[in-house]
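Got a structure here, written out as structure tokens. Questions coming.
With one protein chain withheld, the remaining protein chains of the complex are depicted in position.
And then subunit A:
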Amino acid sequence: MEKKKTIIEDLDRGIYDIKNEDKFSYKTKTGLTREVILDISEKKSEPEWMTEFRLKSLQIYNEIELPAWGPALDELDMDNIVIYVKPDTQMNSDWSEVPEEIKDTFEKLGIPKAERESLAGVGAQYDSEVVYHSIKEDLVKQGVIYTDMESAIIEYEDIIKEYFMKLVPPSDHKFVALHGAVWSGGSFVYVPEGVEVDIPLQSYFRLNSPGAGQFEHTLIILEKNAKLHFIEGCSAPKYNVTNLHAGCVELYIKEGATLRYSTIENWSRNMLNLNTKRAVVEKNGTIEWVSGSFGSKISMLYPMSILKGENAKSEFTGITFAGKDQYLDTGTKVVHAAPYTSSAISTKSISKSGGTAVYRGSVTVTENAHHAKSVISCESLMLDDLSRSDTIPVLDIRNNEVEIGHEAKIGRISDDTIYYLMTRGISEEEAKAMIVRGFADPIAKELPLEYAVEMNNLIKLELEGTIG
């Protein structure tokens, strides 16, 4: 039987791989220096406190070592990363004003279509700056704010000053220090007390420029009893040089508020994805993370929930798919810092063709957090003998009145299951794809529909001709 062989490096990722000409109105020199940072800050006409904040972060960055655990980051050479690439356009609130080529890229990614059909607002970032932002009129009337960070810092300076990198301080680790120094772009969302935004908002981050870094900052504040579903998408075409993504997400969820934060990350295989996400949840509030990690060469991503108020909840649902030459180190961290708080963690990982998928997570319960509850379930599927999968859960429980459940399963596709499906007329290859899709199905159900479809396509693409 003739078998179609697809070499992973040559995978046609369709639209994700379409490279536009590297057009920009301004681009910093490669490398990270005080001059580069002053340059960015000046270009952005920022208030002085922000310039100082950046410089202080740079100082911290220079003082902190790289993490001593996880995947090796030797290939990251900041001297070769372009920190800031300003696209050849301003921020627009009208699609027609976005330059043709950029517009075309987002059209192909389906962003404007999604906006028309199923979103309440859209933000689109291209390289270092947001090129488009919009929000439905009725939400504006209710006091909802959804805008790019650059505009926010001018228009809502007091709020930004109060919250910006307070939850994730630059001193946390090397890459948030870097982020504090060079951040650019991202979205700011504010939902006033009692306002429930029924339709999701979506920000899409596209990195086009080779050898560049993307450092967007997302800040979301939900006041009491507010509700929001925020979707974040990211992708980049593949280059032969290393690109870097070190974004930062800060989520403030006040009493009784609920935020669902969904991400599908589909970076190209030359990307180092070193992202930091954190939520603080007050009394009766809920954070729901849905996270799909598919692309990048190396990912280190552990969204964290701090359950600060009584009865606060965190749910984390994540899937990671590591193919050839990929090292995806992902998971979640939860801190139960108040009584009756609860968390549920459900992760799945698939590794194939020598890829490494690691679940790394921690659950901490403080002395006062009595009656805290946590359920953790991690499942891994390895599609061949070359691939690796690991589960590294850390539990730090400091009082006795807690309920913790942990379950980890690492497995392979069973020959008996393949045979069973084949007796129903299904080919071996399709049987395997069905089993992998089935494994991912409970997660796919949590994703926004178009992302679930995208995930299934990605799995199909990944499996085509490479197994069997």
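By definition in this document, contacts are C-beta pairs under 8 Å (C-beta built on N, C-alpha and C of every residue); 3 or more make two chains touch, one makes a residue touch a chain; residues count from 1.
Just so we're on the same page, contacts and distances are computed from a predicted model.
In the listed set "tRNA threonylcarbamoyladenosine biosynthesis protein TsaE", "Iron-regulated ABC transporter ATPase subunit SufC", "Thiolase family protein" or "Phosphate-specific transport system accessory protein PhoU", the entry agreeing with the UniProt name of the missing subunit chain is "Iron-regulated ABC transporter ATPase subunit SufC".
When the omitted chain is restored, the residue from A:Ser45, A:Asn240 or A:Thr423 that touches it is A:Thr423. Not every partner is drawn; the one left out touches subunit A at residues 414-417, 419-428, 430-431, 434-435, 437-442.
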